[in-house]
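Mind looking over this structure? Questions follow.
What you see is the complex with one protein chain gone and the rest in place.
Moving on, here comes subunit A:
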Amino acid sequence: MNRHLLSIDDVSADDIQEIFTTAAEMHDVQRRQVKKLPALRGRTVINLFFEDSTRTRSSFEIAGKWLSADVINLSAKGSSASKGESLRDTVLTVTAMGIDGLVVRHSASGAAEQISRWIDVPVINAGDGTHEHPTQALLDGYTLTRRLGSLEGRHVAIVGDLTHSRVFRSNVKSLTKLGATVTAVAPPTLMPAGVGDWSKTAGFATAYDLDEVLPQADAVMMLRVQRERMSGGFFPTAREYTVGYGLTRERLAVLEPGTPILHPGPMNRGLEISADAADALDSVVLDQVSAGVAVRMSVLYHLLAGEETSA
């Protein structure tokens, strides 16, 4: 396993399986009354969030604490540029306090990778702009594996705002590494630039018509549509989006029973996902949340447990 988790590129298919195996053990711990494991006792992990995300931050915080690490949350939102400080300065200041791992969230693509070049502790990317969100992809893959068994030959449809989705970019890599077939579905305006070339080398399919894809899907991953995208001219109206790409009640009926429905949250009920789909028996949205803690415990364990504690 690489020293950092910046992208799904940093983990092989074997690494992912190992992360899942450990995550399953961690998952069992969650059901215990005493949830603490001593694995990271004496280690300090900083959650450095340049962009708000209560959900991801809490998930990392709980994961660290259940492994007995000291977890410190730092919100650096707007602090660096507005004070004239460079990102490098901000990060060096934080790490100079003596830490063992850095979980970083940033609104800019590539920020985690850049940061990893400036410091010498493991960096975990908790979402960088529209680039990647590797732990989200791992928890999605873990959730799907628990539901479907092996993903080898399974067909996953990823639907929605692909252009702006780091969840998509990480998942398309991890799911194909796990042997799944992926079809990315979106209107042309929400397809990433150059997706034609990219999909060929990365081995996934693209489609504009959700209704053609759904009957063949073994799992459906709905992506959040950012409300502000609607004024960006990516699609005419919310209504039109829902008709074309929403997981409506009618589309829900097309799915084979037992087809897991994923959503990274927070959901826009009534836009990309209907209430029926969100609350359906096959919706695994809450499983994703609980798997998130287990998978992040596993990632922290694999990246930090072997590391020497800094003085």
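Here is the rule we use: contacts are C-beta pairs under 8 Å (C-beta built on N, C-alpha and C of every residue); 3 or more make two chains touch, one makes a residue touch a chain; residues count from 1.
In this section, contacts and distances are computed from a predicted model.
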{"item": "UniProt protein name of the chain not shown, from \"Restriction endonuclease\", \"Hydrogenase\", \"3-isopropylmalate dehydratase small subunit\" or \"Dihydroorotase\"", "value": "\"Dihydroorotase\""}
{"item": "Contacting the left-out chain in the complete assembly, out of A:106, A:224 or A:302", "value": "A:106"}
{"item": "Sole contact to the chain not displayed, among A:38, A:153 or A:194", "value": "A:194"}
{"item": "Touch with the omitted chain, as defined above, among A:166, A:224, A:263 or A:302", "value": "A:166"}
{"item": "Contact with the hidden chain (one of A:88, A:147 or A:229)", "value": "A:88"}
{"item": "Positions on subunit A contacted by the hidden chain, ascending", "value": "80-81, 85-89, 106-111, 113-114, 128-132, 163, 166, 169, 192-198"}
